[in-house]
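Handing you a structure now.
Heads up, one of the protein chains got dropped from this complex, but the rest are sitting where they should.
Letters A and B mark the chains as written, and numbering starts fresh at 1 in each.
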Amino acid sequence: MRAYLAILGKDVRQELRTKEMITAMAVFALLVMLIFNFALGIGHTDKNTLAAAVLWVAFTFAGTLGLNRSMSQERAGESLRGLLLCPVDRSVIFLAKATANLIFMLAVELVAIPVAIILFNLKLVPSMVWLPLVLFLGSLGFATVGTVFATMATGTRARDWLLPLLLLPIEIPVIIGAVQATATILTGEPPTNAGMGFNLLVACDVIYLAVCYVLFEYAVEV
Amino acid sequence: MISVRGLKKVYGAIPALENLDLEIPTGQFVALFGPNGAGKTTLVNILSTLLLPTDGTVAIGGFDLKRQANDIRKLLGVISHYPWLYSRLSAKENLMFYGRMYGIGSLEEQVDRRLSDVGMDSWADETVDRFSRGMQQRLAIARTLLHDPPVLLLDEPYTGLDRHAAKMLTNSLAALRSEKRTILLVTHDLSQGLAQAHRAMILRSGRIVEDSQVDELDFDEFTAKYDSIIGG
Partner (left out) sequence: MPNNDNTGSKRFLPAMIVVGFFGIMSAICMVFAYAPQERVMGIVQKIFYFHVSSAWIAFLAFFLVLVGSVAYLWTRNAKWDRFAHSSDEVGVVFTTIVLLTGPLWGKPVWGGWWAWDPRLTTTLILWLIAVAYLLIRAFVDDRDQAARYCAVLGIIGALDLPIIHYSVEWWRSIHPSPIVLKKGGGGLTPEMLKTLFVSMGAFTILFVVLVTVRMNLQAMREKAHDLRRLIGQRRST
């Protein structure tokens, strides 16, 4: 009993000193609520939007996990420094890493889609040929900003928690666009019929790619 | 070969390097000593293009550090106490990767040659996470020499090495010295540094406080000076 109280007291006191973990957790909880909200929309949601929302929330969190792992491996062996010593442009490093992250995300998504079709009893419609395109566009929006932020986050003390806090607010437009485009596909129409949603996705991708291409070298500087 | 003028690096108000002037001609082997926090690692980091100076100019092989960093990187080989190897890849895969980053011709041939030079050819296909520290450092040496760099920067490379690996490193350095490469060795080991170098320097609080040719200095006098600086 004594030991229990002592350990409990120590843990609480340690956390109260900095309040870092609690703050991060609270902000993360808020973010999760927001992401769910934007994906699902308010009021009643039809089955297709629901399925699309669940998919993209899943991809968001799986993607964040993957980004964390891939960058922290690099850091762990300090091999990032070895790479930086090579005569390679930092933007080339960015493109390669972002592409790798994109490929990993796509691989997971392609596996998840059939599972979702089964679990949600989705109708197999011809418009589903558009799915890979929307998956690509959505994941690209993640991979670019995600690579930059993951490089930063894994260089800090917070490691795993910091990445979602940085990344998710920025990704909200991508999630909104991707969910709408996917939902439109599931109802049998091409995603370009999702109105501004599809254009939003494309615009985000272009802008994020350009900005991250330039800013990566500052994130990776030793 | 290495030309440093007015080099300054500050972290906030803390100066890590202060108005450093340094000329290292081609083929010279410099041993750099100094207490912890003197700025030795900062200097090596700046010379290896990983860190930007606050002020001053640095030129290596005639290339300017700020504007021609990639050209400098082609000339540099850096060995530190971190091996900078990918632990899930094999020894050979590691070297092949770095070789491609440096754009080395007839790569496989070169890789095999370097591996046997450091005695790692029998482990070529083993993954690095299986290697001891000494073996990793040997592989790191192979990786560093792959692109035949005329300039070598070594930041306390003997750290954590067993005697066998340390001997290997010393032999490699002797060979590099005879090949007239420009070498900067940062080390805590006075006798080892002085045994190999042409020139000895002591850095303290960001300034060079001692700079002499090794064959001209009095060993005991230098040791005494070194001890007094380190002892604080």
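The definition used in the following text is that a contact is a pair of C-beta atoms (placed from the backbone, for glycine too) under 8 Å apart; a residue touches a chain by one contact, two chains touch by 3 or more.
Remember, it's a predicted structure, so these values are computed and weren't measured experimentally.
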If the hidden chain were put back, which residues of subunit A would touch it? 18, 20, 23-24, 27, 30-31, 34, 37-38, 41-43, 145, 148-149, 152, 155-158, 162, 165-166, 168-170, 172-173, 176-177, 180, 195-197, 200, 203-204, 207, 211-212, 215, 218-219, 221
Which subunit B residues would touch the chain omitted from the figure, given the whole complex? 11-14, 35, 37-38, 52, 54, 204-205, 232
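In this text, only the chains that are shown with their structure count from here on.
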Distance in whole angstrom between the CA centres of subunit A and subunit B is 39
Quick one: in the complex, what on subunit A touches subunit B? 77-79, 81-89, 221-222
For the complex, which residues does subunit B have touching subunit A? 45, 48-52, 70-71, 73-74, 76, 78, 82, 84-87, 98, 101-102, 143
